[in-house]
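Below: the structure, in structure tokens.
A single protein chain has been removed from this complex, and every other one stays in its place.
Our next item is chain A:
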Amino acid sequence: MTTKNAATGTATGPEPRSGGPERRLHAGAIRRMVRRFRRQRAPMVALGFLALLVLSVVAAPLISPYDPLEQHLAAVLQGPSAEYWFGTDELGRDLFSRVLDGGRVSLLGAVQALVVGLAIGLPLGLLAGYFSGVTDMIVMRFTDALMSFPPLVMMLAIVAALGPNLTNAMLALGVVFAPRFIRLVRGVVLALREEPYIEAARSIGVAAPSIIVRHIIPNALPPLIVQVSLATGFAILAEASLSFLGLGVQPPQASWGSMLSQGFSSLGQSPTMIVFPGVAIALTVLACNVVGDGLRESIGREVRSE
């Protein structure tokens, strides 16, 4: 809701000085972040691209010229044409429709992984930061250990144990994200804990959950949003990697990663098959990173960790 207000309530031009320090003081951290973000060109373009992408994969059934699973055996391994915009695969399936459909799988997978990562990372980070002491020590040692596993190798181990499918793969990715979120949230909490207003709240007897929800979480949000947007890019790459290895999405369903692996086996006959899913991954990840960098630039110095 805050975001919406900020979006409608701000001018696109430079911040008007006449607004006075008073108004700026009351604007939330998120509102200031949105305002600064909107002034940057590349991140705004990247955000626009991502919005368009999400819209088109959601509306895929309406946009797709063909059913992504429908086989046109008279037209296998074709290059791009007016009939099949991105060409066809070895079963004559329309690649444009499949890229759209695969995009939904890739993006949903990324969301799943982020939700898992946040569900583990947020509460543990809050706990470790707020209560410190033994809780903090135990949580942080586990975090250190988890972070020393090479990410993809850890995912392989989890997928091997649980069995190869997209949900397990994204669960594994969530476990990769968790320690990174724990560290971030803990760091913010540790810094905030010493703030006079938090101390004041504590000393007048405000309960810990209430302090966490009303003061700490809103302040932890901006850096968390930056990390989430950068993690989204990593999630899309990781999903693609696991699906490329055949450990993520299972046929006949496809994601961009599994389409690349399929294209790799017919690289000699139809080199165009790899181009579109590959470019789709690269552009999406690039857009996520650009948005993430833009968001990082937009965080006020007051909450920037460095």
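In this section, a residue touches a chain if its C-beta (ideal position, glycine included) is under 8 Å from a C-beta of that chain, and two chains touch if they have at least 3 such contacts; residues count from 1.
The rule we apply is simple: contacts and distances are computed from a predicted model.
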Which choice in "Aspartate carbamoyltransferase", "Thiazole synthase", "Phenylalanine--tRNA ligase beta subunit" or "ABC di/oligopeptide transporter inner membrane subunit" gives the name that UniProt lists for the one chain left out?
"ABC di/oligopeptide transporter inner membrane subunit"
Just one of A:Leu62, A:Val134 or A:Ala161 touches the chain that is missing; which is it?
A:Ala161
Touch residues of chain A, complete complex, unshown partner:
141-142, 144-146, 148-154, 156-164, 233, 237, 240-241, 244-247, 257, 260, 263-264, 267-268, 271, 274, 278, 281-283, 285-286, 289-290
